[in-house]
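Read through the structure below, which is laid out as structure tokens, and then see the notes.
Note that one protein chain of the assembly has been removed; the remaining protein chains are unaltered in position.
Each chain gets a letter, A and B, in the order it is written, and its residues are counted from 1.
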Amino acid sequence: MILIYTIVILMGGGLLAFLLGQWNKSLPRWIALCTVSVGFVVLVSFWIERYRAVNIHLSNTWMIDYRHDWIPSFGISFHLAIDGLSLLLLVLTFFLGILAVLCSWNEVKERAGFYHFNLLWILAGISGVFMAMDLFLFYFFWEIMLIPMYFLIGIWGSENRVYAACKFFIFTQASGLLMLLAIIGLYFIHGRNTGIYTFNYFELLGTAISPNVAFWLMMGFMIAFVVKLPIVPFHTWLPDAHSEAPTAGSLILAGLLLKTGAYGILRFVLPLFPEASRVFAPWAMLFGVIGIIYGAILAYSQTDLKRLVAYTSVSHMGFVILGIFAFNELALQGVVMQLVTHAISTGALFIMAGMLKERLHTRDINQMGGLWAQMPQMGAIAMLLAMASLGLPGLGNFIAEFLILLGTFKANVLLTVIAAIGLVFSAIYSLRIVQKVFLGPSERSYQVRDFSFREIVIMAALTLSIVWLGLYPQPVINTAKPMIMKLEHIFSAENKNMEKENPSVTPLNMHKYLVNNKE
Amino acid sequence: MKSSISIEMVMLLAGLLFVLGIAGVIIRKNIIFMLLSVEVMLNASGLAFVAAGSRWAQPDGQVMFIFILAMAAAEVSIGLALILQIYHQHKSLDIDKLKEMKG
Partner (left out) sequence: MNNLLWLVPALPFAGFLILALAGKQLSRVWVAMIGAGSVSLSAIVVLIIGISFLSQPPANGNYSQTLWTWMQVAGFNPKITLFLDALSLVFVFVITFIGALIHIYSVAFMADDKDYSRFFACMNLFVFSMLLLVLADNLLLLYLGWEGVGLCSYLLIGFWYENPANGYAARKAFIITRVGDTAMAIGLFVIFYQFGTLAIPDVLAKAPVLWHQGAQMATITALLLLAGGVGKSAQLPLQTWLPDAMAGPSPVSALIHAATMVTAGVYLIARMHIIFQLSPIAQMIVAVIGAATLFIAGFSALTQYDIKRVLAYSTISQIGYMFLALGVGAWTAAIFHFMIHAFFKALLFLAAGAVIETLHHEHNMFKMGGLKNKLPVIFWTFLIGSASLAALPLISAGFYSKDQILWYAWASESGNPLLWFIALLGAFITAAYTARMMILVFWGEAKTEIGHHPGKLMTVPLIILAFFSLFAGFIELPHNFGHLTLFSNLLHQVLPEAVLKAGMNTELQFQILAFLSTFGGIYLAYIFYYKQPQRIEKLKQSGFVMNLYLFWFSGWGFDKLYNVLIVNPVVFIANINKSDVVDKLYQGITFVTIRLYRFLSFTQSGSLRWYIMGLVIGAIIILSIQIML
């Protein structure tokens, strides 16, 4: 029931904020803060409570499984379940949710009720995506997180907001429809094979599909997720959306929305289409590496601070796709770490960009410079974040990138070496941010104030967690472990099959041969 | 009474009337005349219905004609009302001058 509560609490809080926002301007943000905090506390206490259990029962992946019929005639059920990966991402969602509310505390003055309604409904959609175990429900939540985001960018964004909002919407919607097609295709194939028409993830897991069809179905899912992630060449919505969105919007986009793509690949693409993924893996890894380098080079040339950070996201997400398709535990753990740490470090950079814009009324880094003298605290934090972004050991991102590269090294040496060059580029663009914004001479005549108390709280929370993840990442690793072991198990079994020239038929893989022969 | 006029002739007349109506709608610039031409087209189809009804000795043809009559009456009243409004607003009944709704 805790799963339903988390969604209901967000949706209800959103509605309440919307209604009460009509007659009081500051009420919505308090409501939003309360709802998200309650959710956060509930989830964290659940995590701590289960943490020991996770360590003990490696075989038991699923922590909670809730199922209720929704539209039984089509085999659609309201099916929520979480494992370690979902739990981590949910905690992250609520953590960043709190910060999103806090960082827009004074930023939003118009239609505060509707703003917080949208904010909370995005979070509800994202939580739903991380929990849904029914493909139809998953698609439903996928759309729920999209529409409020569209409003958030389109109404509260900066100058070019409508263009950015439309671009964001069209990219994600078009790719989402491909996923819907693939879901329906899978639904019918499974129904025809077994006579049971269902959208249930667990039922669909073992579906036998001919390789060709599987490849196209996988591509349907893949494109939806890859656009969200995003991977070059589907990344161009991201800089626009990130740079035009309000601070909280950028935070949620970078911190959470991108993660839904990676989550989708881990949860759906790999388990549903293991063989097709294996065929596609070299290409996916190649695209990941291209993304790493291309994003980094683009990031270097940007002058708009938020755009710059957005392109660094493209670069960092390249590591994610690279790691996922390496199919081994090291890389996959690295991917999970990357999801969490990138959310924190890049989210923090976006928040900082928002703070700078609030003070200087510009995002152009050529008009900044020398801010350290006036804002040493922010400068120090920015330095730390830049270091996180370039993967300095001791900070969370290093663990993530190191594990990913270590894992992919086993899968593909050449691509790993090229990806490692991305580390050099990340140093170049990260240091450029610090240099352009905080160092150098200052030509400002007016005083710029350093952090306020609220901002210190936000930044302290983010930096402490990034340091914690860098020095003791074990809780995250352990929590994600059962799920990752399972994934790796799928692919190590595949491995053995692939290695043999003419594999014998065993009860484990019998269905494949039966199906393949039939067609 | 045995009809001496063959169905083909009636149909031909109906077709002729219909074409005349279309030609009127296309050629005329004045909206009122276009409305009149539309009426001609309606009546042409009505004639065809009635003729067909009598040919196969079915009542449906006449039923349809009554529908058409009712519809034509409604159409004329709404059409005239619209024309009045158009004239009020634009001081003209020339269809070629009323091209506000273009893409």
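By definition in this document, a residue touches a chain if its C-beta (ideal position, glycine included) is under 8 Å from a C-beta of that chain, and two chains touch if they have at least 3 such contacts.
Keep in mind that what you see is a predicted model, and the values were worked out from it rather than measured.
Trainee: Where the complex has a chain not shown, which of A:Leu19, A:Leu178, A:Leu286 or A:Ala420 is the residue touching it?
Mentor: The missing chain is touched by A:Ala420.
Trainee: Consider the whole complex, including the chain that is not shown, and state which of A:Val232, A:Leu258 or A:Met317 touches that chain.
Mentor: The one listed residue touching the chain not shown is A:Val232.
Trainee: If the hidden chain were put back, which of A:Ser45, A:Asn106, A:Asn160 or A:Ser301 would touch it?
Mentor: The missing chain is touched by A:Ser301.
Trainee: Tell me which residue among B:Ile22, B:Leu36 or B:Ala52 touches the hidden chain in the full complex.
Mentor: B:Ile22
Trainee: Which residue among A:Val44, A:Leu181 or A:Leu431 touches the omitted chain?
Mentor: A:Leu431
Trainee: If you put the missing chain back, which residues of chain B would it touch?
Mentor: Against the left-out chain, chain B lists 22, 25-26, 29, 34, 95-96, 98-103.
Trainee: Which residues does chain A use to touch the chain missing from this display?
Mentor: Spelled out for chain A, the touching residues are 167, 232-233, 235-236, 239, 297-298, 300-303, 328-330, 333, 370, 372-373, 376, 380, 383, 387, 392-394, 398-399, 402-403, 405-406, 409-410, 416-417, 420-421, 423-424, 427-428, 431-432, 435, 438-442, 471-474, 477.
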